[in-house]
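Every protein chain but one is kept in place in this view of the complex.
Order of writing sets the labels: A and B. Residues in every chain begin at 1.
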Amino acid sequence: MKDKLRRFLRIDRRWIFLLLTAVMVWPIIHPFGLSGKTSQQSVRDFYDFVEKLKPGQAVILGTDYDPSTKPELHPQAVAALRHLFSKDVRVLILTFISGAPGMIEELNQTVPAEYGKEYGKDYVIMPYNPNYMAAMTQMSIDIYKAYDKDAEGNDVRGMPVMAGIKTYKDIAGVIEITGTGMLDAWVAYAGDKYGVPIIGGTTAISQLGFGPYLQNKQIRGLVGGMRGASEYETLISKPGKATSGIDALNMAHLLVILLILSSNLILLVIKEK
Amino acid sequence: MLIIKKYIPLAIVTIVGLLTLATYYVPAKASSAYLSTLNQWEVIVSGFAFLLGLISLLMTHYKKIAKRVDGWGYSLFVFIGFFAVVIPGIISHGAQAKDGVLTSLGWAFRYLYNPLAATMFAVLAFYIVSTAFRSFRIKSVQAFVLFIAAFILILGNVPAGQMLWDAMLGWTGICGIGDIIQWIMQVPSVAAKRGIMIGITIGAAVTSLKIIFGIERQYMGRD
Partner (left out) sequence: MKKTELLLVFFSFLFLWPGLSFALNGKSNIALPLIEDAIAEDMPYDSGGDILLRWPADEDDEGVVYEIYAKTESSENEWKLADSFKAFEKTADKMRMPFWAWSHGSDEYAVKIPIKSVDGDADIGTVLCFKIKAFRDGKPIAESAILCASSDDNWFNLPRLNGLLMVILITAAFFMTMSRAKKKGLFIRRIAGLDAIDEAIGRATEMGKPIYYSTGINGMSSVNTIASLSILGEVSKKVAEYDSIIKVPHYDPIVMSVAKETVKQSYIEAGRPDSYHDDANFFLSSDQFSYAASLDGMIEREKPAACFFMGYFLAESLLLTEVGASAGAIQIAATDSESQLPFFFTSCDYTLIGEELYAAGAYLSKEPMLLSVLKLQDFGKLFMMLSVLIGGIAIALAAVFHCDGFVKGLLDFFTNY
């Protein structure tokens, strides 16, 4: 018996992979409809920040994610953009990640049409810029030196969406959706240095790292992972992809708990250190 | 030779390092103009460096194919992948969509790159679960405390866990699992992180001084 248990402890990890696949595929095919409860203060802070914006104010939406983190971050970006458009806020979309322009294109094709928003008047998409540090510093002096053309190569100076915008002083806040270190960069190079309010959306795995920033109000609100995205979708009453994926997330979490418990129970039974 | 390889680069590091540090304390226009120029130079240099990277990538894999080293077939995919994206990119002038219709580059991005990249990140979930199973063994008091914290966090992070907590302990009315999570995240977790972050910041500041004053020059070949 003990030998069998010992063997279970050394189980080939591919069995665990298989188990996880089964556990996650099942709720995707047959959803249980377990709704998320809003319990995270940081998500409510994110929502409140956007809610308090006045029509006509301008916000930078940093979409620094690529297809790898799309399941977690794209629903956040969609929800944030929907919320911003519903408040008639002007949006400057930009990115420093090479894989992001495709994600932005997906946003561009869906969300603005829902709210009847016009490119160049209500929002603008800036081109991919590989040097985030230079661009973030430059925008404190003159945004047009970092971005004089939009992603299509049109001059942004004459666009109504850019009216009255010159530096960070003319921006109401930066919403950064990313699984990379770009949120830290915004805090360091724009938030702390020039006082621009920073709000973030990030992957569940990176969420914990932003605790100190949240406590210091260096980040005013944070949506973390698919769970955070589903809570935000609930707050703006627009259930989307995150809400539908929450069942699979539930099951995966429960499996982790079961695995940890079982391995420790076995250790207890066989009394092996 | 020593002047070109050692003293001139060190002088550049020291002068530019001190000037850049000074810009934080000097708000004058000259300061922002200097920073602006420096940033533009950096963008230009990184543009050329991309080309350097590309040449290195293609040459490495070309050599592997030419020498038929083990796994040279994988190197073929580097070239296939490269041309499968670069050629559509040139044809569609870098645009992923035109008048709402996907270009060939857009198609390559959405239907080749998207699923490949998503797969890589998804693998992480599998690794986390298997690592949790293998490593989360309670072998000391500290590990037990860690286990309790992790257990509450995982449980509280899913609606099923919240429902379970409410059903079992909700009647006591002491506090919700959300409050406990918030406490764990904002007190012990942040305290530990701050400790590490302060250490890192001091380390980074001292290393920066070592670089600016040329004490640390291993990165440019010591002598």
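Things to note:
The rule is short, and it goes like this: contacts are C-beta pairs under 8 Å (C-beta built on N, C-alpha and C of every residue); 3 or more make two chains touch, one makes a residue touch a chain.
Keep in mind that what you see is a predicted model, and the values were worked out from it rather than measured.
In the complete complex, the residue from A:L9, A:M133 or A:M159 that touches the missing chain is A:M133. Annotation: of B:I15, B:I44, B:A66 or B:I215, B:I215 touches the absent chain (contact as defined above). Within the set B:L57, B:L76, B:I91 or B:C175, the residue that contacts the chain not displayed is B:L57. What chain A contributes to its contact with the hidden chain is residues 13, 66, 68-69, 98-99, 130, 133, 164, 166-167, 169-170, 179-181, 192, 203, 205-206, 208-209. Take chain B: the residues that touch the chain left off the picture are 21, 24-29, 31-32, 42, 45-46, 49-54, 56-57, 59-60, 63, 70-71, 74, 116-117, 120-121, 123-124, 127-128, 130-131, 134-135, 193, 196-200, 202-211, 213, 215-216, 218-222.
Note that only the chains that are shown with their structure count from here on.
Averaged Cα coordinates give chain A a centre that lies 15 Å from the centre of chain B.
Against chain A, in their complex, chain B makes its touches with residues 32, 35-36, 39-40, 42-43, 46-47, 50, 95-97, 100, 106, 109-110, 113-118, 120-122, 124-126, 128-130, 132-134, 136-139, 147, 150-151, 154-163, 176-178, 181-182, 185-186, 189-190, 193-194, 197.
Across the complex, chain A meets chain B through its residues 13, 16-17, 20, 34-37, 39-41, 66-71, 99, 101-102, 105-106, 108-109, 129-131, 133-135, 137-138, 140-142, 145, 152, 204-205, 208-209, 211-212, 215, 227, 246, 249-250, 252-257, 259-260, 263-264, 267, 273.
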